[in-house]
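A single protein chain has been removed from this complex, and every other one stays in its place.
== chain A ==
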Amino acid sequence: MEGDGNEIDAERYEEDESVTDILRDRFRLSTISIAETQAKKHGMQISEPIIACISELAFKYTAHRNEHVASTLRSFYDDLKAKEPQSERKRKKASKNKDKATTSAVQFPDL
């Protein structure tokens, strides 16, 4: 059983690596054209290892930045979702009280 799990994991890892390689290569091609255009604008030449280096950096930056933005958005979403049912309940309660007795104090939901 455990062996099967490891095999599946290894397969998934290999597949994952090959997809990463393909994406990285495509990304590098775009980076090369952007970097060369930019270097030409400045009237400069740029050596191949430097482009590879910038490409790798930008690729990792994409992953890092994306992860950061995604986690920020996720926690924002969690906050909103955690607040939502409570405020809805309060709103319902407030409207019920309003219907029952107009003389009693009106409850406002916390903002």
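One rule holds for everything that comes next: a contact is a pair of C-beta atoms (placed from the backbone, for glycine too) under 8 Å apart; a residue touches a chain by one contact, two chains touch by 3 or more; residues count from 1.
Please note the rule applied: contacts and distances are computed from a predicted model.
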Per UniProt record, name of the chain withheld from view ["Centromere protein X", "Histone-fold-containing protein", "Translation initiation factor eIF2B subunit beta" or "Phosphatidylinositol glycan anchor biosynthesis class U protein"]: "Centromere protein X"
Sites on chain A contacted by the missing partner chain, in the whole complex: 12, 16, 19-20, 23, 26-27, 30-31, 33-35, 37-39, 42-47, 49-50, 53-55, 57-59, 61-63, 65-67, 70, 74, 78, 81-82, 84-85
